[in-house]
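Only one protein chain is missing; all other protein chains are in place.
Lettered A, B and C in written order, each chain numbered from 1.
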Amino acid sequence: MNLFEKLEETKVFRDPVHTYINIEYKIIWDLINTFEFQRLRRISHLGGTKMVFASSEHSRFMHCLGTYEIARKIINSVEDVRKNTTEEDRLVLMIAGLLHDIGHGPFSHCFESFYQYSHEWYTERIILEDSDIHDVLVKYQENLPLLVAGVINGTHKNPLLKQLISSQIDADRMDYLLRDAHFSGTPYGYFDADRLLRVMRVRNNKIVYKNTGINCIENYALGRFHMYGQVYYHPVSLGYEILITMFLQRMKDLYLDNYKFNFVVEEIEPFFLDKPCEVREYVKLDDSIVFYYLMRSLKEKDEILKDLAYRILNRKLFKEYEITYEEEINKHRDILLKSDYNPRYYFYIDETIRNIYKKYGYCDDGSINILFPNGEIKELSEASIVVSSLANNNSFKKTVVYYPDLKGE
Amino acid sequence: MNLFEKLEETKVFRDPVHTYINIEYKIIWDLINTFEFQRLRRISHLGGTKMVFASSEHSRFMHCLGTYEIARKIINSVEDVRKNTTEEDRLVLMIAGLLHDIGHGPFSHCFESFYQYSHEWYTERIILEDSDIHDVLVKYQENLPLLVAGVINGTHKNPLLKQLISSQIDADRMDYLLRDAHFSGTPYGYFDADRLLRVMRVRNNKIVYKNTGINCIENYALGRFHMYGQVYYHPVSLGYEILITMFLQRMKDLYLDNYKFNFVVEEIEPFFLDKPCEVREYVKLDDSIVFYYLMRSLKEKDEILKDLAYRILNRKLFKEYEITYEEEINKHRDILLKSDYNPRYYFYIDETIRNIYKKYGYCDDGSINILFPNGEIKELSEASIVVSSLANNNSFKKTVVYYPDLKGE
Amino acid sequence: MNLFEKLEETKVFRDPVHTYINIEYKIIWDLINTFEFQRLRRISHLGGTKMVFASSEHSRFMHCLGTYEIARKIINSVEDVRKNTTEEDRLVLMIAGLLHDIGHGPFSHCFESFYQYSHEWYTERIILEDSDIHDVLVKYQENLPLLVAGVINGTHKNPLLKQLISSQIDADRMDYLLRDAHFSGTPYGYFDADRLLRVMRVRNNKIVYKNTGINCIENYALGRFHMYGQVYYHPVSLGYEILITMFLQRMKDLYLDNYKFNFVVEEIEPFFLDKPCEVREYVKLDDSIVFYYLMRSLKEKDEILKDLAYRILNRKLFKEYEITYEEEINKHRDILLKSDYNPRYYFYIDETIRNIYKKYGYCDDGSINILFPNGEIKELSEASIVVSSLANNNSFKKTVVYYPDLKGE
Partner (left out) sequence: MNLFEKLEETKVFRDPVHTYINIEYKIIWDLINTFEFQRLRRISHLGGTKMVFASSEHSRFMHCLGTYEIARKIINSVEDVRKNTTEEDRLVLMIAGLLHDIGHGPFSHCFESFYQYSHEWYTERIILEDSDIHDVLVKYQENLPLLVAGVINGTHKNPLLKQLISSQIDADRMDYLLRDAHFSGTPYGYFDADRLLRVMRVRNNKIVYKNTGINCIENYALGRFHMYGQVYYHPVSLGYEILITMFLQRMKDLYLDNYKFNFVVEEIEPFFLDKPCEVREYVKLDDSIVFYYLMRSLKEKDEILKDLAYRILNRKLFKEYEITYEEEINKHRDILLKSDYNPRYYFYIDETIRNIYKKYGYCDDGSINILFPNGEIKELSEASIVVSSLANNNSFKKTVVYYPDLKGE
């Protein structure tokens, strides 16, 4: 089939964030209608965050469509990007935007803490190996899986594509900041995406931004910084994900101990054995299966498993204590040790570091570069006093310990 | 405990629809933190609709909070409502708003087609019988479950409460129109809720609206009308729910035929046997369990069950055909009968009727009544030429048949 | 100069309604920077309306840019319009959108009540005669003034252009409904403009709309209907314009009576003599001059002039009385006649008729036509039950008399 074949009529998804998501190419439509892509409807975008920002119930399905849409807009409106890409590059970029999160499993962060295979690893395998998505890609062009995976893993020969999908300002981050800000009802993440695209240029195979847009970029950087502080790293949000991790850890320990569950666990076995899943099996996993395990665990005889499930489903989270001095950790641990709770499942130390901006040399892909009227290019932290003032500051580090509220319960 | 005890500080949920949902009373906070209420996070508000309007991924949890918030706003801002209610009435109203959908199961409409116990029936039982919610209610006041259930089933002695929760303009409808419009990205459902509250008055124990707000009410009525036409009764949306119904029907037939499933089905047995569930068991059901059944069914040996699951998870819906003349239905049935598909699971006739407004006499609860400066009260279809022109029209009826696309597959 | 010359970089105006207004062609930029176009910044878009909807303080400048932007979007996104227009046609259309209101004077409706030269007449003269705008147009192409005026007066040989600027759904109306709704803070005028453009097609040199967009068109028609009822024809809004008209009438009467004003009146003389102004003089008029007359009139010796100025500047409007029966008018007139007020300046009868939709035959330009999948085209009131129900109703007529509040003052 012809890679560049268009649909008879543009199809659209309505979207409160981008108003409309526009599907022009047949291959994009075919990819959306695969089993693996439809599955993203059942993977929450923000795992624990909806325990705090209850309205952020959106899925990875919408985020992937949104990332695709931003990639499409860049391609259609940024003249310099058009000039520095082939027609194939552009379609590959849109596909990579669409598929960049296809390997996410349910509560990925929770699984990844005791499992060596990351969601990025599964993303590549789904594209390159046996899947409906792979079938669609090769039907249009034999080497398409390699090209798309190449954008995601950074091996594609046109370096612009990688930058547009994965750098400090990219289609992925732009969509998720706007989307999470919108759905959570917090205004922090908003920034002027239209203007960002207007000042985007290409110099020496690098994405740069005209200096007239520097306020807009400062706004974006601060927005991201605040979203991490207020939303993504909210202690209640992390506390929920910690409980899920503890629940899975307990399931694993029981499984390895030959415990008999009152429900089928074959889908999750590879994770407990730290073995790769078959792609066709992996993509059957979604948030529902974890919730099913939780619901069934309410009837389990193992008290720890049952209690952790009960806590998750009833939002009886651990209490969190922010740590100022290292030694406080031990003080908290001692308190817990005096109770009946097993610290393996009931005590957790979490450390988060927020950066407003990570400075790289001009040649690294991740840095943000500013183009001045005289043609000079400066790295953002040199060009923006706001960013440099904040980037030099190392104090945005936070340690929190989590364990059950021993008095309040 | 004291029914009217306030929280030390007002707690809030951010919400893109109402900006903030404000929790002032301790009992409201306690109810939200029950197992049964938290479960609503896992019940989609618009079952099949997200197959068309993909971003409408919000849950009944947010809708119930939103209904509560509108009830709260009415109580705080409509002087006439304050004057005609006791403090107890007002708290009961807010609780009824919060709990009005507590009995919804996963894909309720689908279950209700072959089951005699409706979600309304379960709502009452959860409030009146053995549940965390019931426990919270009685802890504050012995007869509170009866009072709250009375608002929902229309037996409460203050008739205003029922009208504010269930009539043609009520807190429930106001929230879901605004919410579904917002999340689906369709502007049709918007109306000026603030203004509606400003013109709300009470006369003879009836909610009436000042005639200066008549445009606002016309807007509301037309918005509702368009939401039904464009969103709720969208053929793809209905088509998805039909597939779920067919899948459940096949499960039931197999179950009654002693088929051995490759997964535990005890949670769904009462539905297949048309028996009431225990309340404590019923509230373990959520959307996840249905998705789990679907995922496991992909590996079942029964070809029909497997195919229906595959269709649902892959969004391979039936094709829909709008019917103009009765006889067309038979024509379509004949086409299907010539194929290998079993019509019991692969042929469905759906009929929908939309009304812009249902006229009742002034004494019925559901009618909308308009108050004129001279004190006269007219029923909406007499007061509004726009509504009467449309209400007299009986043509908004639609019949659609659904079955697999025999050519396209 | 080359008519199709583009600016080096697209210039933009930020706009809360369309987000950005994009200027790509040099001629558009040059037209915006003329004296006549800049003057529109000083002509209020909604004369009296801001006395009721105080935040609707936007000017004709923004409305004209917005009309241009919608014309530009139609050209860029509606394939059928591209196919049925030449490059010249398209540029002429955008220019006509930009300039369609260029002839508006301050409070045009007020002047037009005692003056035979309408703002449409001045629009044509500004384009065709001695003005900076005319100079810009001929600099690019000799016959351009004729082509642009042809679109506005309906003589251009491509009938599509006229329809897109002036019909029941056109760039002008689309912009003003969205803009006035936004700035007045009333939600009634919103409709889904993006979707309208998506379903726009051309058949037999007519703009038609695919039937899948019929709800969207109903929404638009009802929105327009409600905006007239709630905003444009609001009695306070009309009452303010009536006062301005009365003030100008008194000025005229005094002028013709050789009254000596305490300020220069040469700019307004042609209006009092019902003579055409020179174009270069006409375009010096803006809202400021009327406010200057009003301010100076506070010190005039003529009591009527002074009183009317005082009323306008202090928002001491006449009181309005809606009339049900013809004879009530005389009753009100009698009341006024018994006071000291001169009815020539202090009594006004206003009649407004609202239509949801004006039905024309399919061949007239103004009708809205719906395209069905089988190729059939139906006029809107045949295709939409909602519109036909309302269009047949003749009752949206209203008569109001205005005069000073004799008791309240």
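In this section, contacts are C-beta pairs under 8 Å (C-beta built on N, C-alpha and C of every residue); 3 or more make two chains touch, one makes a residue touch a chain.
Keep in mind the model is a prediction, meaning the values are calculated, not measured.
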item	value
Hidden partner chain, touching residue among C:K50, C:R90 or C:H156	C:K50
Option from A:L7, A:L128, A:L222 or A:I323 whose C-beta touches the chain left out	A:L222
Contact partner of the left-out chain, one of C:L256, C:L273, C:L298 or C:I353	C:L298
Residue ranges of subunit A at the interface with the undisplayed chain	186-188, 190-192, 215, 218-219, 222, 226, 229-230, 385-386, 389-390, 392-393, 395-396
Residues belonging to subunit B that touch the chain removed from view	10, 12, 19-20, 194, 198
Residues of subunit C (touch criterion as defined above) contacting the omitted chain	13-17, 19, 33-35, 38-39, 41-42, 50, 53-55, 57-59, 61-62, 65, 182-186, 262-264, 284, 286-289, 291-292, 295-296, 298, 313-315
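FYI, only the chains that are shown with their structure count from here on.
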item	value
For subunit A paired with subunit B, centre-to-centre distance based on mean C-alpha positions, whole Å	32
Rounded Å distance between subunit B and subunit C, as computed from the means of their C-alpha atoms	44
Whole-Å separation of chain centres (CA-atom averages), subunit A against subunit C	49
Two or more partner chains touched - positions in subunit B	186
